[in-house]
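All protein chains but one are shown at their positions in the complex.
And now, subunit A:
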Amino acid sequence: MSSLETQEAPARETLQDDAATSPRRPTGVARLLAGAQLNKFSGLLILAALIIVFGLLRPETFLTLANARSILATQAIVAVLAIGLLFPLAAGAFDLSAAQNLGFSAVLCGVLLTKQDLPVPLAILVTLVVGGVIGAFNGFLVAVIGIDSFIATLGTTSLLLAGSQILAEGAFIGPLDDSFLAITDQKVFTLPIIVLYVAVLALLAWYVIEHSPLGRRIYATGANPEAAHLSGVATKRLVFFSLVTSAVVASAAGVLLASTLGSVSESIGPEYLLPAFAAVFLGTTQLKPGRFNVGGTLIAILLLGTGVAGLQLLGAPIWVTALFNGIALIVAVGAVLMVKRVQERRAVRRAAQAARQVAASTPVASTTA
């Protein structure tokens, strides 16, 4: 399928590449990226390239089912968190507290299971409800009081860290009960069951965000809150809802993480913030360019996960993960901006051309029905 994509992309590129007439020509990189943008599946191409390169370099370890399973399983938690983050980001709000919420929820769930001896379903339910309350608190700060979401959720992050520390009292919580571990310790068609959870969540989010009226209104809130409000969109309610959603999903990610780890501590959580945001922003360059979308996010996660796993198999030191994620985030956001600039220039030129055609063919006044 990848060869089909490569053949199609250059054709479209030459059709629309009229940069030669532009006064300030975009740099080669930007144009290259704009070309990649037109090919909305460039992420998959890069993924394929990574697999081939690592496969050639480490055929015995990289090209194995075990490695694929391991990549999917380690990225599943990031994927859950990232899918949750799509909601507030699409609505124009940041939820920086999601990763710490994940950590807090993992600790909370562990404490409920070990110290309170709650049955597994009840412990999970209570954790998710508390997650929802945290989201409602964020929503209250942002949508009701009107604090900038970046700052409000930064504050909440610190509150949650304190919460984790109070609950854990500096100790590891665990080992957790086998029936709790069983939630993630199963296989479906040789794949870890957690991958199935991600798939179900992704489908649900895909419908809500990209194919339901609710999702369209969420996007509208992010695109132009004032115009959306005047078109009847309950923008504040949607920002509130989106923050609650990301918090509940982050809690669920925390529960899954606790289940995969078997024991938890107060220090987990923050390390998931950057990969999740990197994936979401990188995702906006894929499938539906310029928009936060589920499919693009998943592609980005696979890309980042494969890259990190491959580098580790090549014997790269531990800091490569952080380096790779940081570069990916900066490049992704930078690429989005540059691509936008190139697209805008193209659009202006196209519109000018269209206007000239109208002026040349029919007088405008006669176009009325």
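Here is the rule we use: a residue touches a chain if its C-beta (ideal position, glycine included) is under 8 Å from a C-beta of that chain, and two chains touch if they have at least 3 such contacts; residues count from 1.
One rule holds in what follows: contacts and distances are computed from a predicted model.
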UniProt protein name of the chain not shown, from "Na+/H+ antiporter subunit C", "NADH-quinone oxidoreductase subunit K", "V-type ATP synthase beta chain" or "Ribose transport system ATP-binding protein": "Ribose transport system ATP-binding protein"
Hidden-chain contact residue, picked from the options A:233, A:258 or A:303: A:233
Footprint left on subunit A by the chain that the document does not show: 18, 21, 23, 207, 211-213, 216-217, 220, 223-224, 226-234, 290, 344, 347-360, 363-365, 367-369
